[in-house]
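Removed: one protein chain of the complex. Kept in place: all other protein chains.
Just so it is clear, A, B and C label the chains in written order, and each chain counts residues from 1 on its own.
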Amino acid sequence: MVEREKRPYTIVLGVIGFDCHSVGNKILDAFFTERGFKVINLGVMVSQDEFISAAIESAADAILVSSLYGHGEIDCDGLRGRCIERGIGDIILWVGGNLVVGKKDFSEVEEKFRSMGYDRVFPPDTDLDKAVQELIQDIEARRQKKAAEGR
Amino acid sequence: MVEREKRPYTIVLGVIGFDCHSVGNKILDAFFTERGFKVINLGVMVSQDEFISAAIESAADAILVSSLYGHGEIDCDGLRGRCIERGIGDIILWVGGNLVVGKKDFSEVEEKFRSMGYDRVFPPDTDLDKAVQELIQDIEARRQKKAAEGR
Amino acid sequence: MIDRKMSKESFETQRTEVLKSWPTGADVDFDAAVALQRAIPEEKNFAAAMKKADAEGRTLLQPRAGVALVDEHIRLLKYLETEGEADLLPTTIDAYTRQNRYTEAAKGIEKSQAAGTSLLNGFPAVNHGVAECRRVTEAVSKPVQVRHGTPDARLLAEITLAAGFTAFEGGGISYNIPYAKNVPLRSSIQYWKYVDRLVGLYEEAGVRINREPFGPLTGTLVPPCVSHAVAILEGLLALEQGVVSLTLGYGQCGNLIQDVAAIISLRNLARTYFSEAGFEHVELTTVFHQWMGGFPEDEAKAFGVISWGSVAGRLAGATKIIVKSPHEAMGIPTKEANAQGLRTSRQIVNMLSDQGMLDSQAVQREVALIERETRAILEGAFALSSGRDPEEAAVRAFEAGIIDVPFAPSNQNQGKILPMRDNEGYVRIFKAGSLPLPQDVLDFHRERLEDRAKAEGRLVSLRMVTDDIYAIGKGRLVGRPL
Partner (left out) sequence: MIDRKMSKESFETQRTEVLKSWPTGADVDFDAAVALQRAIPEEKNFAAAMKKADAEGRTLLQPRAGVALVDEHIRLLKYLETEGEADLLPTTIDAYTRQNRYTEAAKGIEKSQAAGTSLLNGFPAVNHGVAECRRVTEAVSKPVQVRHGTPDARLLAEITLAAGFTAFEGGGISYNIPYAKNVPLRSSIQYWKYVDRLVGLYEEAGVRINREPFGPLTGTLVPPCVSHAVAILEGLLALEQGVVSLTLGYGQCGNLIQDVAAIISLRNLARTYFSEAGFEHVELTTVFHQWMGGFPEDEAKAFGVISWGSVAGRLAGATKIIVKSPHEAMGIPTKEANAQGLRTSRQIVNMLSDQGMLDSQAVQREVALIERETRAILEGAFALSSGRDPEEAAVRAFEAGIIDVPFAPSNQNQGKILPMRDNEGYVRIFKAGSLPLPQDVLDFHRERLEDRAKAEGRLVSLRMVTDDIYAIGKGRLVGRPL
């Protein structure tokens, strides 16, 4: 059995594009910090490359992207590709918020962002307690896979 | 050309069945009276036979049935038949109000009550000024027809 | 204190007759009913829920709802308690049953079965009978009340209370004048004495049933003093027969100050009149009805009217609010629309619940006015009776037009009074008929109406009354010329 990594779960947090919605971001920061995560919070108006640089620098397990203002469809597209290009293709990519323009059926939105390469997609009324469990699962699974691959 | 009848337009007014909604009825009474109609107002909770008796007695041109409380479909059915049986088969029959149970597409409601033998069917937001014009037309048409038939 | 309780013999004689008036009456067994009621947990007892809300200063929400068939009705109520977050449930009775036309109701049930949708405007409880009605009260987890409009509700009360309903709306005046055409007032009051006595018998057997006279009457521009006078007379009539849990009602007029003052004055007046009459142990609560007159057809606008009702009801500190739906102008609401009205109201009541009640000098002034007016009417009525008998007072007062309900269908009502809004939307009195209001009060009303007429550049006239009847439906409070 592979040994369980001891270092804290590290996540990069930020609001993508030219989005200024800072309230949810501050809450996510406080929430994950309180639960023992190491949070690199880039705040609002974060570019794709800033997300990736911060993730590389901190050897993060996951990038949690927020998009509230409706341009998510444009801003979030291509992030997985850039991650691959920059050598962290297997990083956990989550995205949440009011991801598209208008009130749309969430399953369609989920589908759309899944196909962009996001591992999980969250609506604005996300239950954060549940999300934290899922994040731990996802991170553990990734760490074990990496350990097994001997990387 | 047939001569135009001089006597006042006479209408029988009432709320059918066990319906107690009296406000609209009082307004219709005041409205048609003000416009020179002779109004026989039977008030609320009027049976089919009461409508017909009043119409015969007053030699009315039209019966204006209201139904607000939702039982219109049950209460209004058969009135045309009873009119025919009692010898005033050609009387103008109008019906208006909240005619069925629930919020339904008005064109369906209209269709339903037309097929029960009502000449015109009115929703609750009826423009009474327009209705009065239509009533005069209908009454004139009926009177001329009757005159032409020499009755 | 004169004991006016209906005698045991008189009650029993009537009971035999009442229970025979339709086959389902045979299934009523009072002892079994008491046993059933006693087994109902406290949180499903309506009287207990009202008492608790009153003690905690909360405002509960209750919809109106009823359909023809039992299973459909259960589905409806369950939906309203889960999706609608209702605190209290109703069972609204259909209009045939209200007129004791059980044969027509039976036809309605049949047609509804055939059509696969309710063709009745409510739940025909008498036709369904005790056992079927019990399925309703057992299926839900909130207290359920019978809501109707029945001049003679004796059999309906017997059946529904035996089936575990814990509250019963109505009264000998409020379920006659707005709901009937020619039922003698004396008769309906007698019928309702029976209902109140029945509730008294349950009380004596240790079961508290909530009673609620119907406050809004015709729902259309009824001045507070008129509905308050009726509420207090009906309250007295109920208390005389042994009722303890009593909820007095009022239908929103639309001006915030007047509406808040109405609930405050209703409580004050009731406490005074009840204790003067010797009733000290009353569990008195209030119900505020969201606007009961014509609604706007547009649902968005209806949401505005619903919200405004919730604001006023909560700022007035009413114990419960009866909630309308966005379908109001069009027809009996779907369960979804009904739940929407509830949730809109819930949001408002929740957001306001921490903010206390409204009070101000304007409110106090209006409270004083309504109290003076109501007292004048009630004292005028009592003056016509001996020993301040509320029954005699009510009957004679209606005969004399001392109580007069605007726009009512009943021939027991003089119908000479005409209400009208003043320039700020208060419902005032334009034609007082024979209401025995002091001259200075009448002058005050007239002045206020003249103010409005001046603002509108027309003379005070019947046309303004009509305009006011349409106003809220057309998106305003005061029916101004366009």
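The rule we apply is simple: a residue touches a chain if its C-beta (ideal position, glycine included) is under 8 Å from a C-beta of that chain, and two chains touch if they have at least 3 such contacts.
What you see is a predicted model; the values in this text were computed from it and never measured.
One chain is not depicted; across the entire complex it touches A, C. Summary of contacts with the chain left out: across A:Pro8, A:Gly36 or A:Pro124, the touching residue is A:Pro124. If you put the hidden chain back, the residue from C:Phe46, C:Phe123, C:Trp308 or C:Phe382 that touches it is C:Trp308. Checked against the hidden chain, the listed residues A:Ala59, A:Ile84 or A:Val101 yield one contact partner: A:Val101.
On the side of chain C, the interface with the absent chain consists of residues 254-257, 296, 298-305, 307-308, 310-311, 339-348, 350-356, 359-360, 423-425, 472, 475-478, using the contact rule stated above.
For chain A, the residues in touch with the chain missing from this view are 17-23, 25-27, 30, 43-45, 69-71, 73-74, 98, 100-104, 124-125.
To be clear about the criterion, only the chains that are shown with their structure count from here on.
If touching chains are joined by edges, the resulting network of the protein chains shown has some other shape, matching none of path, cycle, star or complete graph. Averaged C-alpha coordinates give centres for chain A and chain C that are 56 Å from one another. Mean C-alpha position of chain A lies 68 Å from that of chain B.
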